[in-house]
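Structure provided below as structure tokens; questions to follow.
Note that one protein chain of the assembly has been removed; the remaining protein chains are unaltered in position.
Think of it as A and B in the order they're written, each chain with its own count starting at 1.
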Amino acid sequence: MQRGSGGVADRTFAALMLGCALSIFAIVALILGILILRSRLSLHEFGFSFFLRSDWDPVRGSFGAVPFIWGTLASAFLALLIAVPLALGVAVFINEMCPRALRTPISFLTELLAAIPSVVYGLWAIFVLVPIMRRSVGPFLKKFFGWTGLFHGPNFGIGLLTASMILAIMVLPVISSIARDVIKAVPNTQREGVLALGATRWEMVRIGVLRNARIGIVGAVILGLGRALGETMAVTMVIGNHAAIPKSLFAPAYTLASVIANEFTEATGDLYLSALIEIGLALFLVTIVVNAIARLLVFMVTRGNTARAV
Amino acid sequence: MPHRPSRANVGRRQAANHLFSVLAILSTVLVIAPLFAILVYLLFQGVRSLNVAFFTHLPRPVGEPGGGMANSIVGSGIILALASLLGIPVGIGAGIYLYEFGGGKTLANAIRFTADVLNGVPSIVMGIAAYSLIVVPQKHFSAFAAGVALAIMMVPTVTRTTEEMLATVPNAVREAALGLGIPKWRTVMTVSLKTASPGIITGCMLAFARVAGETAPLLFTAFGNQFWPASLNEPIAALPLQIFVYAVSPYDEWHRLAWAGALVLIVLIMVSVTLVRVVTGRGMLNGGH
Partner (left out) sequence: MVRGVRSVVPILLSCALLNGCKSSQQTGAPAADPGILTINGAGASFPNPIYSKWFAEYGRLHPNVRINYQPIGSGGGIRQVSLGIVDFGASDDPMTDAQLQQSSHPLLHIPTVLGAVVPVYNLPGISAEIRFSPEALAGIYLGTITFWDDQKIVADNPGVKFPHEEILPVYRSDGSGTTFIFTDYLTKVSPVWAKQVGNSTSVKWPVGIGQKGNEGVAGMVREAPYAFGYVELVYALQNHMTFGLVRNGAGQWIKASPAAVTAAAEAQADTIPADFRVSLANAGGTASYPICSFTWLLVPQQSADATKGRQLHDFLLWMLSEGEQEAAAMGYAPLPRPVAERLKNTVASIR
């Protein structure tokens, strides 16, 4: 890029644009600042032990974030476990197998899934997904996978597993649509090369496509993770909202975002409110860390890819 | 190593191939099925509940017929207009800086990262922040506070899309303009932005669609109002907020209005998403990041 010879106007313009860009810094700094300021009571009271304590008792003013951190991580991880294979399946189907006429409608439909507001997903989950989990999926899992120890205890249809399912449905479009773009970007010569060696279609996809597209796929998964961590309304409606570390996938749990959504309006004590804002701060910091890891991962994978390109 | 394909090996490879095909088709069906279930359920509940009064009347107390959400629809319109007015110029400006001036510099990378962080801030946290930063010092809830909260949520999407779209403008075009002696600022505004405009509009629409359904940031900023919006400095009604209040109420009549509101909200969002797709041929998700 070259610099034009614009003088004052150019410099003003550049400064103005820089101002816009810097305002992003300012906004994040302000948010961080106000969160720290408003949670200082709790920060002062509990210190770092806030993140090691598992007690959440508003009556006695004893607060700890462990059950929420646990619930957030567990539900997001399970959601990805369900969503990633499905999303990849859809992406591969659309790009490699789908009749041309079906391609646009299917990808458009998956995008509509992303446009539905969270609260609507929650309503649907309560009336449709929860009964299915209670009557069919739950008993099935208990019968055939009960030996894993993951499915003991009563199954009421509400709990960690159901929350992960609705989260999976919500992150699916994000992952699948980015994976689709990435897979589409793999040059056809790669596919032809593998096919020419006598590979079946599956081998072509595995060797020729997925291996080349893995950077983008990792990025897509991390984006899905970011979304799953901060999701509020739908999860709140089906996770059971019980502040204890769940002992089974059927047991109720709680997430960072849900506890804020549930209790922020009613928190009357200053310490209580402060503890809730500290939960908000924790959520904020977690998103920063996840973003940092995502960038690092993509960077590492990119480097690895150039080193041993197929 | 010489390799002789055995019948068993070919069989296994073909089996794997079939299994893969079945799994890919199955996953597509599994993804499409819930979407249909959700849409059909929502359409059914919403269409049953919609009527003309919904669009023309103010909310009424329980038991009085003909209540609607007209003020919430107008209120949402005002909040979203304000958010777009504040958020889009900043987002586009930041995008221009990143591509046209920032390049690969450390500062630009830091800003990109910060924008990603901002994009990841859960909306409920944004609600707490907007309340503490604007409502408490001003001593009143306002449409303005709600507009600012949503504007902040729009900025990162607009910024990243603008940068991405500017990157698709061939450098030759810029160089040609600069070569003619046109100053850089005019080159950016008249050449780069123009060429990239369909993509940038897409980004703006996406940002709009994303914040349109947000409830949490409005709870402690817009606050809600039973009356027509009168000033930006007063509490204002908003569609997602009214849906939320009615959904947890004890009355069937209010639930009916909540479903109708949800349908209107989704139609609004889907129309903008579809417009984006029809106008620019780009999707909702691949535009955003």
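Keep this in mind: a contact is a pair of C-beta atoms (placed from the backbone, for glycine too) under 8 Å apart; a residue touches a chain by one contact, two chains touch by 3 or more.
This structure is a prediction, so every number in the text was calculated from the model and none was measured.
Asker: Which of these, B:42, B:121, B:135 or B:257, touches the one chain of the complex that we don't see?
Answerer: Final answer for the missing-chain contact: B:135.
Asker: For the chain that's not shown, point to the residue among A:97, A:126, A:195 or A:218 touching it.
Answerer: A:126
Asker: Out of B:19, B:33, B:47 or B:85, which touches the unshown chain?
Answerer: The single option touching the absent chain is B:85.
Asker: Suppose we count only contacts with the excluded chain; which residues of chain B make the list?
Answerer: 59-64, 74, 77-78, 80-82, 84-85, 88-89, 92, 135-136, 139-141, 189-191, 193-194, 197, 200-201, 204, 219-220, 223-231, 234-235, 245, 247-252
Asker: Mind pulling the chain A residues that touch the left-out chain?
Answerer: Residues touching the hidden chain, for chain A, are 55-60, 126, 130-131, 134, 154, 156-159, 236-237, 240-243, 252, 254, 258, 261-263, 265-268, 273.
Everything below uses one rule, namely that only the chains that are shown with their structure count from here on.
Asker: Using mean CA coordinates as chain centres, what's the chain A-chain B distance in Å?
Answerer: 17
Asker: Which chain B residues qualify as touching chain A in the complex?
Answerer: Touching chain A: residues 13-14, 16-17, 19-21, 23-28, 30-32, 34-35, 37-39, 41-42, 89-94, 96-98, 100-103, 108, 110-111, 113-118, 120-126, 128-129, 132-133, 152, 155-156, 159, 171, 174-175, 178, 181-188, 209, 213-216, 219, 240, 243-244, 247, 262, 265-266, 269-270, 273, 277, 283-286, 289 of chain B.
Asker: For chain A, which residues count as touching chain B in their complex?
Answerer: For chain A paired with chain B, touching residues are 1-7, 9-10, 12-14, 16-25, 27-28, 30-31, 34-35, 37-38, 85-90, 92-94, 96-98, 106-121, 123-124, 127-128, 169, 172-174, 176-178, 181, 200-203, 205, 223, 226, 229-233, 257, 260-261, 264-265, 277, 280, 283-284, 287-288, 290-292, 295.
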